[in-house]
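What follows is a structure written as structure tokens; I'll ask about it next.
For this depiction, one protein chain was excluded, whereas all remaining protein chains were kept in their positions.
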């Protein structure tokens, strides 16, 4: 397992509030990793910093030797809410944007993914339901050939069928070398898929364990995750 | 498929495939579904399926044809043995549960016989 991502002593403040403090995280290649934590725990911010779109942090982020933001952006694929496009933009136009802008964007693969997700290229962004929009975002993210994929809450607020499609696309399109980091605030649907679990709480990475270790302690990943939060009630 | 908590998933996949073979859903010499298909079916990581298949290859329940995939062994003796160990496992559990309920070992056979007779009457 080769080293992929190293986050070292990362601290990030915004509006004088600490969002992340002393975060350390190491990921190796070829894994499916869950980034678990409550809403507002700092999962999205951590992903944004790794992806190079959040600024003014302390600490280092090293993705296969790339520490500069623009170099990192070339080596990872991050789910984007597509807010840079107007609502009248068609799926095929978004496809063209990605194909021209990202050298590693594989159009054939996008077409396959798009068909798998049952998305019509003529549809406008405004016509998409939340589940369809999320499926499009996943298809665009996976059509880039990178070593690290950051999926920020891909299952939030969408129906069961769309969730199933997204989970299946992860199984089908993940190649052996690449690592997928999936943030979520609940885990049961993807728990059988995971290699590792990262718990984010109190503005930092509290624990990072392999899924197998969690299971060997006679716990489901769900119970393990929830244990970090029930402790709080006892205090 | 629902996975149990405290057992590694790759091991549970093995068990799942053993059952498929024992029940005759996968026959001797037959090609088993591809790694990706199995991963999709069971909602697990491709790596995990691969690991399970590796273990089964090591136990010679499966054999790999290059470029074609994995096949169930044609060694009927080994298959029978595998089936027997599955049955043994189930019986083990049954015996243990009965003992917990206070049914003594020497009475097990008669208890079971009695049960089978009663459930037959109900049909």
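Annotations for the structure displayed:
By written order: A and B. Residues from 1 in each chain.
Note that contacts are C-beta pairs under 8 Å (C-beta built on N, C-alpha and C of every residue); 3 or more make two chains touch, one makes a residue touch a chain.
The criterion applied here is as follows: contacts and distances are computed from a predicted model.
Entry comment: the absent subunit's protein name, as recorded by UniProt, is "ABC transporter permease", drawn from "ABC transporter permease", "Probable chemoreceptor glutamine deamidase CheD", "Glycosyl transferase family 1" or "PP2C family protein-serine/threonine phosphatase".
In the full complex, the chain left out of view touches A. Looking at A:10, A:51 or A:170, the residue that reaches the missing chain in the full complex is A:51. The residue touching the chain not shown here, chosen from A:97, A:116 or A:186, is A:97. The omitted chain makes contact with just one of the residues A:2, A:16 or A:108: A:16.
In the full complex, chain A contacts the hidden chain through residues 14-17, 44, 48, 51-56, 69-71, 73-74, 78, 80-85, 97, 100-103.
Convention: only the chains that are shown with their structure count from here on.
As a whole-number value, the distance joining the C-alpha centres of chain A and chain B reads 36 Å. If you check the complex, the residues on chain B that touch chain A are 3, 5-9, 36, 39-40, 42-47. Of all the residues in chain A, the ones that touch chain B in their complex are 30, 32, 167-168, 171-172, 174, 176, 192-195, 211-212, 215-220, 223.
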